[in-house]
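Please read the structure below before turning to the comments.
Below, a portion of the complex is reproduced, with chain positions unchanged.
Chains here go by letter, A and B, matching the order in which they are written, and residues are numbered from 1 within each.
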Amino acid sequence: MTRPRLVLAYSGGLDTSVAIRWLAEEKGYDIIALAIDVGQAQPGEMDRVRQRGLDCGAVESLVVDAKEEFANDYVGPAIAANALYMGKYPLVSALSRPLITRHLVESAKEHGAAAIGHGCTGKGNDQVRFEVAAMTIAPDLTVEAPIREWGLSRDAAIAWAAERDIPIPVKKDSPYSIDENLWGRTAECGILEDPWAQPPEDVYERSAALVDTPDEPEELTLRFVEGVPVEVDGQPLPLAALVAEVDRRAGRHGVGRIDMVEDRLVGIKSREIYECPGAVTILTAHRDLEDLCLEQELAQEKRALEGRYAQLVYNGLWFTPLKRAIDAFVAESQPFVTGEVRLQLFKGQAAVVGRRSTIGLYDESLATYDEGDAFDHTQAEGFVKLWGLPTKVWAQRQGHVRQ
Amino acid sequence: MTRPRLVLAYSGGLDTSVAIRWLAEEKGYDIIALAIDVGQAQPGEMDRVRQRGLDCGAVESLVVDAKEEFANDYVGPAIAANALYMGKYPLVSALSRPLITRHLVESAKEHGAAAIGHGCTGKGNDQVRFEVAAMTIAPDLTVEAPIREWGLSRDAAIAWAAERDIPIPVKKDSPYSIDENLWGRTAECGILEDPWAQPPEDVYERSAALVDTPDEPEELTLRFVEGVPVEVDGQPLPLAALVAEVDRRAGRHGVGRIDMVEDRLVGIKSREIYECPGAVTILTAHRDLEDLCLEQELAQEKRALEGRYAQLVYNGLWFTPLKRAIDAFVAESQPFVTGEVRLQLFKGQAAVVGRRSTIGLYDESLATYDEGDAFDHTQAEGFVKLWGLPTKVWAQRQGHVRQ
């Protein structure tokens, strides 16, 4: 009798390495380990991850390079929507989870698997993102959550793995729980759990400490076409390469460190450290260009929807009709967002120092106080009178109520 | 026959100095010049401004120190509401205009004046702020806008003043139009009108150029009680003094420069340069402490209202019932915002590196991945299933529609 197959989202780390064996032993699955490269890996690393999957007992071990797909289909819309959860977090992991789920589901269909699996715990957001995505694109697939179900502590897992000679990759020197991709890097656990304690420098990898940054500012010009960054300093680049390049350059200047207390969907607050040099730089530029290019009523309503959008992506609702509807709103606004933004990278900051667009709505002849002023000042008087009329009537009739 | 009196908001600058004479000659008023110190003045400067008012032809010239009032009644609520127009501008001038209007009205009543006046042009926001505020608190007073009505260019105004020996204060070296108070400093005009051009260093006064900032980071701890900052590094200070102290220290590190294209109520975009070392530092800390202290549904709705609040203050609707209603919402949230925030000032940044509160909602026993975890992981499964249920039903029934 053949055993049912399960495609597991495999990172090569402790939890999913142990989960391969546990799912085989306890749940009776043949495991297909699937590792997705969304920009987290060093050259050669994905090959080692694939081999480790086999060593841990997977019947098959696969690697997919999804960097371009991640950039174009997930990071791109997030840029358009200026997606920052709680105004701060660029949704690093939240963006990759639906992509990974899509690949798990596709691979499960291809390999005739009855289930997919993820290595998330029961208190994080990622379990929600994997499972709600799976419910949506493959409502009939079983989803296994071995780590949540098993409930092992880290030490117990290491002991369990040692008993079975599972070749787990415990880096002794990394006390943090890390997730990483093209769009950024996230760290939690350990000393970080005290929100009053300053994060130690060893938590960071992609951004230089300010003391180690160059003492000269570096200028960087981003060109956007219809909301998408397409050139760095005049050099056209595909989005994945562009994000990586900006990330590298901004990281060298210590840009993109985010230290925050975050509201999780499962009802708790957690302290999170993110490093997103590229994301912070690109989003800063994109928002600035929108200030130049978007009509003000549109801009205002878009800002209001952006918070909702970031929240729904954070909460795992990527493949939902609301997500598609907000994307449609945003897509209608982006054709106007074409132009260039000059940034200065220096000592932890990516500061915009200039922006221009051939279709920008800034009209110097209207804005200037110098000669050439085309603004009709006399219209202002009527405007002010009617703009203030509701307040004036209110003051006359109701101003005395509970002042 | 006595001439009617008019109380003019007097800054000591070119426009209002000329306006004194113009209102007297053309409109037949006796002018009372009223200069309000909201934190813009150097020691002794207000005395010179008062004298200049008389020299320019005012029948009376008055000075009011409103720094404490400005801090407590205008800046305080703005901190509570994290008020940033377009997510960027701390509303420096927008906050002072209703205060100045209130003093104009009071002074007009005291001196039996028939009118008040301001020196705004017809294309800015300040005319709206003065006039709508006046309509609300004194719907029967006449408001004169000599600069808007007269429509003189700067050069013509200088010539007109010279003919009459009006002692105007033309600083040859200041090509910008400046407004300043405790909460920040704003500059526009001249070279700044090209949004692609980087602002020259001479536009800044309150923040050091990054090249001139200290090479060592400086730590600063702010203590908030019920949303109001009350201590700097353990030292209790009244709000006005506290803002000034934080402004000075953050400014030394180059914090608080804002370069933006802004949507004015009168329908145009303008390029603005703000310097707000204190405001940026305090707002950064306040928002961070809220992340620790506000329940998540409250926090989310408050963020949505904050944009609306900043917009209405920007648009001159300070003395309106909507402003009061949002203030009431915000006031209900602030009793929870008590605690301390550690910031690191360095090279243009005020970065939060720690926060704590005895009533913070971060619960380490729920958040930790270590021993002592009090979170019941098994509840998560049911939660995820029901959280995803609407999406799942949608996928089953409608997923095929327009995929």
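As a convention for this text, a residue touches a chain if its C-beta (ideal position, glycine included) is under 8 Å from a C-beta of that chain, and two chains touch if they have at least 3 such contacts.
This is a predicted model, so every value here is computed, not measured.
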Response to the item:
Same sequence throughout, 2 chains drawn here; counting the entire complex gives 4
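As a working rule, only the chains that are shown with their structure count from here on.
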Worksheet item: For chain A and chain B, what's the span in angstrom between their mean Cα positions?
Response: 32
Fill in: chain B contact footprint on chain A (complex, rising order)
86-87, 121-123, 127-128, 131-132, 135-137, 139, 145, 148, 151, 153-154, 177, 188-190, 193-199, 210, 217, 257, 259-263, 265-271, 287-288, 291-292, 296, 299-300, 303-304, 307, 311, 315-317, 319-321, 342, 344, 346-349, 351-356, 360-364, 366-371, 373, 375-381, 383-385, 387-389, 391-392, 394-396, 398-399
